[in-house]
Structure formats: structure tokens, C-alpha cells
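With one protein chain removed, the remaining protein chains of the complex are shown where they sit.
Entry: subunit A
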């Protein structure tokens, strides 16, 4: 029990130290290790600020938020994150945002997820919702929906794709001719009328507006898919029950019901029938940033195991000096660094190519989601009974590691995207 006290104190006060990572150029420089990736100064600054935010603001609230009723939402974390600029990370600096691209978002979300993946997803899902408006290049749409993110009070957005009978079809290139949302948009007057039900929408319970994908009536399949920006206080919108999830309990996944919701034509993004094309572009951003979240989950679990193996003494030496534990720790560390390199590469492509290739983000997420589960499970087993107890956080990382394997593309969907690229179905 010698290391137990220090470990408990470290976890409860958030003093678990972070090991140098392959994106941590300052630490690598100090260690005289060259890095392939040098983060831009503004991204390094953001990473350091988010790391501190995660340590001082998020960390002390993690356990309480995880144990809270499934429909509780911690606005205080969002408010403090908003003060830091996390809800306007991708807005251009001339708009008052932080002006970072996918790389900056991914690096920031890894930092959050290394402490709490739920919190990372709250901010990530809002940024994904915003992406339709930002990518539209439509100044009028931006003038209506961007200023909300610059006010004193935090505003969240969300992104609604999944339905009871539609989801993966929309993300598999081979299925795209048959892909169809049940949610429909009927042309009427100078706008559209939306009807349908969306499920498991992250931030749906708390967002101010939503990017909604719907099929034009009479235009089934991917060709009819169209993107709409819908304020969630519109008449006819009902926020359904919040899902009671195994993990990611601090972010709310909700049903959104649209009953004869009038949406002006000005709220269509990229024009009628461009929804599927936009969705595939948006998926590249989402998959890259979720790969970063999974990398963070793995890192969070690993840090606890690393500390534990440095403190726990067996047969007169710390656990990490035992070959069996050393092998495990080394494998975990290398997996995390490999996952990070993949998402950094995907983010770099997304920030420098329009449209970005699908291979990189799909490969990054496929790998990171898998190693998050492997590393978190290994970390839990290394802590023994402590790993099974809530106060040590590892079991939370295990639960959350399974979440990212489902949202924004299952391994099966990602494998099809990767092989599709390998065989030239998609560039």
C-alpha cells in the first residue's frame, strides 16, 4: 500500500504529470529528441492553455459529473471553456476567434480527453455543428450564426445525422446511392418544411442551433441529401429524452424531433443536394478530431498506470522495473505516440487540402479507437482492484474508450473508407 497514498493524492488533486509526447515539441527539445512535427506557435499556446484548463477546471469535476444523473449538464465547465475560447477555436481571428484549424482543434481535444473525454466531446460536437456555417463561405449565414459564439454567455451547436434507421449508410461510399435520411425537407414558399426524428445527437439537449441533414422530398438517396441550419427554438422542434449512456456521461446525447419545422431557404448550406458531399468533407474533420479524443483517452489511462508502476513496489523494486510491466508500459506508450502521429498527419492534410483525402482521417480514427480500448483495459488491469474502483478514474477511461468506436464511424465503416481509398473509390 506504500504507493497508494501518493497515487490517491495525485489523482484527486490532479497532479498526475504528463510525460513528453511526440507533439510536445518543448519537452522533446529539452530531451534532445528531434520531432517530425513542430506545432505552430498558436497551436502550442492553445495546447498549453487547454492542458492547464483540463487540470484546474475539468479535473476536479470529473468524478462528480460522471456520477451525476444522466441528464445533468455542467454549464460551468462550458462557461469557463468559453472564456478560454474553446467554443470559437475555429472562428477566424478577424471574427474574434482563435483562428486555428483542424490541427489546433485535435490537439486541444486530446488535452481535454486525457482528463475527460465527455468534456472534449461537448466542445468537439459544438465545433462540428459550427463547421457547416464556417465552410459555407456564405457571409449572410455566418453573420447570423457566428456572433452567438462571441458573446459573454456560451452558446453550443450540434450536428444531426443519425436516425433510427440511418447512419452508417451515409458514411459508406458504396452505399451512398442508397443512403437516405428519413427526415425530409419539403419545399414550401421561400423555404422548407422539415419532418423527422434524429437520435443520439450530442449536445442536442443544450445546443442553440443544429446542422441537420435531410432528404428533399421526392429525391431519395444521396443525391437528395441537403444540409440545413436549424435554430432549436424553432416551432415544431422537440428535444427528446437524454440517452442514459455507459460512458461520456457529462455530454448529453438526445433525440431531436422535427415536426413541420419551417426553415428559410437562406439556411441551406451549399445548396440543395450537396449534403452527402459536404458530409464526407465534414467527416474528415470529425474523424481526425475524434482520433485525437481516443488518443487522449489512451493517454489519460496510461498516465495513471505509468504513475502507479513508478510508485508500486513489488519484490523490492517499482513495478516498471519488472520486465512484464515494462513491456506493457512500453507497448502502451508506443501505441499512443503512433495514434498521435496518425491524427497529426490527418489534421495537417485537412488544413492544407480542400477537400481532404478520406484515407488519413479514417486510418487515424480506426487505429486510435482500437488502441484506446487496448491501453485503457491494460491500464485498468495493471492497477488491479484499484483500477476497478471509480475513484481512480481508470474504469471511466475504459468505459469511454468504447464510445469513440461507435460515434463518427464504426471500425467497419472506417475500414471501408480506408480500403475504398486503397482501391481508388475515393481519393
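FYI, contacts are C-beta pairs under 8 Å (C-beta built on N, C-alpha and C of every residue); 3 or more make two chains touch, one makes a residue touch a chain; residues count from 1.
In this text, contacts and distances are computed from a predicted model.
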item: Per UniProt, the name of the complex member that is left out, chosen from "SCP2 domain-containing protein", "Putative ABC transport system permease protein", "Outer membrane protein OmpA-like peptidoglycan-associated protein" or "Ferredoxin"; value: "SCP2 domain-containing protein"
item: Absent-chain contact - pick from A:135, A:150, A:338 or A:415; value: A:135
item: Option touching the unshown chain, where A:195, A:234 or A:274 are the choices; value: A:274
item: Chain not shown: contacting residue from A:353, A:406 or A:422; value: A:353
item: Sites on subunit A contacted by the missing partner chain, in the whole complex; value: 92, 99, 101, 135-139, 270-271, 274, 277-278, 281, 350-355
